[in-house]
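One protein chain is absent from this view; the other protein chains keep their places.
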Amino acid sequence: MKKNLILVLVLLLVTTSLAGCKSADSGKIRIAIAGPLTGDFAEYGTGFKNAVEMIAKEYNADGGVLGKEIEIVSYDDKNSGEEAASIAERIASDNSIVGVVGHFASGVCMAASPTYQEVGIVEISPSASHPDYSSEGDFIFRNNSLINVEAKETLTIASEVFDAKRVAILSVKTDWGTSTADILMNKLSKDFPNIEIVAHEEIVDGTVDFSPTVTALNAQNPDTIIVCAMYNILGPFASQYKDINPEINLVGFSNAYSEQLIELAKEDAEGIALPAIFFHNSTEPKVANFVSSYEEAYGSVPSSLTAQAYDSMGMIIEAIKASNATDRTKIKEALYDLKYEGVSGLTQFDSNGDALKTFNWLIIKDGQFVEYN
Amino acid sequence: MKTKNKLLLEVQNLSISFGGLKAVDEVTFKVHEGEIVSIIGPNGAGKTTIFNLLTGIYKSDSGKVVFDGEEIQNRTPQEIVKAGIARTFQNIRLFKEMRVIENVLTGMHINTDYNFVDLLFRTKKFRTIEKEKTLKAIEILDSIGLADKISDYPSNLPYGDQRRLEIARAIATDAKIIILDEPAAGMNPQESEELLQFIKTLVQKGYTILLIEHDMSVVMNVSDRIYVIDHGRKVAEGLPEEIANNKLVIEAYLGKEVEDCA
Amino acid sequence: MKKENKKTNIMDNFVDQINQNKKLKYALICLLLCVAIALPKIGLSSFIIRVFTMIALYAILGLSLNLITGYTGQVSIGHAGFCAIGGYTSALLNVHFGMTFIFSAICAMIVAGILGLLIGAPTLRLSGTYLTIATLGFGEIVRMMALNWDWLTGGALGVSGITRPVIFGFELTTFNGGLYYLVLVLLLLVSLAIYMIIRSKMGRAFMAIRDDELAATLMGINTTRYKITSFVISAMLTGLGGAFYVHMVRFIDPNTFNFDISILIISIVILGGMGTMKGIYLGAALLISFPECLRFASEYRFIIYGLILVLMMRFKPEGILGGQSKKPYKMPSGIEGDYQ
Partner (left out) sequence: MISQLIFDGLTLGMVYALVAVGYSLVFGILRLVNFSHGSVYAFGAHIAMVVVVTMGYGLIWGLCASIIVTGLLGVAIDKISLEPLRKKKSKQISALITTIGISYIIQNSLMIIFGSESKWFPKIFDLGIIKIGSVSLKSTQVGIFLTSLALLLILSYVIHYTKIGLAMRAIEQNSKAASLMGIDVNQVVSFTFFLGGASAAIAGTLISGYYQVINPQMGFIVGLKAFSAAVLGGIGILHGAVVGGVLVGLSESFAANYLGGGYRDAIAFLILIIVLILKPTGLFGKKHIEKV
């Protein structure tokens, strides 16, 4: 009888102790990276992790920061709000961690930011785009272009590159897609008198069959379509639309900028233009060196979101250097007056924690991205 | 011969056809209170179909069923059980994952009347009714000799006990008439002898029983009156002795005698 | 007699010994209760408190699904839809009308119950498989309606800024363990309610329907009405679980309660033991803590849930703590004599 009682107690102890977090060894500056390492968006989370580890290795190569080695702690939030909130609490309670690069989707970031803000630890998301993400508090930063800034950029591309007159909009039903389409149609169309928004279609994320949408859009015979969606939508949509109307001009967004877009749409990707804050074939030495070392280490070309994760990590490290301390609040203050010249261009945070980004334009010419000037 | 007391169940030319086949054709029979009436006939004669019509599983095409002065044909099974007709099944259909006593308590379902609020907050009404019903269930199980197996599960009981439990569940519905659908099916002689004694004790307790059975030893020696059904029609009725040597009945069972085989 | 294959009876003996000795069983239960209550106070990190809060929440969801699947025998694989309905109702009432958790949770239960009626009534008339299909479709429809009705649910943007439950002016968060105690109280209430329902004529009717629906009909049980009652109660309690979760995470969007949640809940019920209550607590504890404990396995956790469903159905369909319990039937109070 005693035997069974002991067995039950052991079972209880095992589950609780294993669930405990690893013991924190001092002497190292620990920074967390949190993002989807499994599930539907695993490729983006893994991109963040690779970039953050790479820049940490580079800094550790010449003595780390403040004489201490930088250690990366990675968490997989499976792109679920619940996981992110649970990770946020684990990071918050482990005070050896001084900063967080992460969470991928806006909804997931917003599930975790209240905890980061409550305990006071810096969170820089390289990809969140929801308008009221950074207004959660002063510890919440975003190293990603603001929707209205980038949306304006796409309309400028449409009018200057393609001299568009009749523009249609296709948006994916995610928080980013819906708000971008709304800004394009209601706020920005006034600033572009010569452009008329002729149609707007929405599709569910993960759709592969665009025939009804193509038919509906084609009925308004637009000359240009702005696609507010990632490559998994822009790619197939481009090839299916060009079956019906090969001369259509397509304008994408920076988050659709990835090799996969060309891989998916093959020759139909020709002529797609999009604004980008990071261009992997750019001649600038810093960018070229980042791209080559990333490709060499991980076998694929970094996307713009990966570049922004790389810079976000760089900014936290520079902030630690500037504030000469590993105190979470000092790092936050240092971030506000930091001008960081990174691979995704010059980045500076405004009072709200958002990054002011400068864009350059890319267009796909015979199977690869080239800079359009 | 039992004195003729109150007429309990009267079936007047009941019939039903499944896509052209007349499964039950103008069947008429009566059952009086306290009587044991048997319905016999070869396999596929339509006996079980008659019971299914009586207990509301099938809707009859025509005919009337009057039970205790009330017309009950084509009513829902729930209404018919409430009216007082309970039944057992050819192949035993007990609630396998419920205890023996719970099977009997389920039989009492229609007469346990407390509502959701009573059961949720365990009101006095709930407690008294549950206690009274449980005691009654124990008493019924005692009467059929299963008092020591109350917490056991039906699937662990021997075949004979399972059959008796099924009958006990039917009794628990406070039914005025109990229909036994081939209770001796699949029983060895010793078990069917025990069953015979058990049915006799039921009769002494004043239960009215309508029996479908093949086992002539059980039918002949327990029934007050017998009806014979063949091809969905009533071919004979009467006392056990009359039926035993009735020409039509023998033909129905053994087939026609061949007069002149050259 | 019942054939017992060798593999599973080691587990049975272990469980039986616990049951036989009454003293040990009660000691074990109050030990678990004290540990449960003391947890936040012994300085564990808020992460572990959160894991235990999630275990309690999924125990509530498991118990509610167990009512319709374990006790009434109707398989529903769209219960995430009721979580979503409870979650959205409570979130919208809280954000737009500032309703505190107590009232918004009750409204969440009512709305979930009404939708349970709408889906259950037409399909429960039919044989079990049709309800399973309808609930699968229902789960997807709820997700799509949440996505498309931007005017009501905020569409893909979801609903954010939901306030945490406040009891007597004291805000409950995972930090101060308040949420943990709230979910414990809810779990206690739900367990009591289900215990009361099962140990009564309604519970016996549910189990009769599960074992043999036709025989139940012929015992005078209105099977359709009882199946709908069971489904509606199950939907309401699941809605309550959804409402609590939303107030804990303070955010909800169409993907918060997706199909994976339905599968997780049914795996808990199957692993622990369909048609039991203690099995559900065990199932929830195991399936919620294992992805946290074995970090490397968390990538494969969906495959493991799938494996659990297949292997349990093959080798131990009644689940770890399921099956015929050896305990004597618990007589209503006032009846002495141990009829074993």
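So that you can tell them apart, the chains are marked A, B and C in the order they are listed, and the count of residues begins at 1 in each.
Operating definition for what follows: a contact is a pair of C-beta atoms (placed from the backbone, for glycine too) under 8 Å apart; a residue touches a chain by one contact, two chains touch by 3 or more.
This one's a predicted model, so the numbers in the text were calculated from it and none came from an experiment.
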| item | value |
| --- | --- |
| Selected from C:27, C:152 or C:214 as touching the chain missing from the view | C:214 |
| Hidden-chain contact residue, picked from the options B:29, B:67 or B:89 | B:89 |
| Residue among A:115, A:213 or A:312 that touches the chain left out of view | A:213 |
| Where the missing chain touches chain C, by residue | 69, 73, 75, 77, 119, 122-123, 126, 128-130, 132-134, 136-138, 140-141, 144-145, 147-148, 214, 259, 263, 266, 270, 299-300, 302-303, 305-310, 313-314, 317 |
| Where the missing chain touches chain A, by residue | 39-43, 173, 201-204, 206-209, 211-213, 215-216, 219, 232, 235-236, 239-240, 243-244, 260, 263-264, 266 |
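We take it that only the chains that are shown with their structure count from here on.
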| item | value |
| --- | --- |
| Centrality ranking, top chain (CA atoms only) | C |
| Centroid distance [mean C-alpha coordinates] between chain B and chain A, Å | 74 |
| Length of the line joining the C-alpha centres of chain B and chain C, rounded to whole Å | 41 |
| Of all residues in chain A, the ones touching two or more other chains | none |
| Set of chain C residues in contact with two or more other chains | none |
| Chain C-touching residues of chain A, taken from the complex the two chains share | 1, 4-5, 7-8, 12, 14-16, 18-21, 37-38, 76, 78, 80-82, 85-86, 89-90, 92-94, 107, 110-111, 114, 118, 130, 132, 173-175, 177-179, 204 |
| Interface residues, chain B side, partner chain C - complex | 55, 57, 77-78, 81-82, 86-87, 89, 93-99, 101-102, 105-107, 109-110, 112, 114, 116, 119-122, 126-127, 130-131, 134-135, 138, 147-148, 150-151, 153, 155-156, 169, 173 |
| Complex interface listing, chain C residues touching chain A | 14, 17-18, 21, 24, 28, 35, 44-48, 50-51, 54, 144, 147-148, 150, 155-158, 160, 174-175, 245, 248-251, 253, 255-256, 285, 289, 292-294, 298-299 |
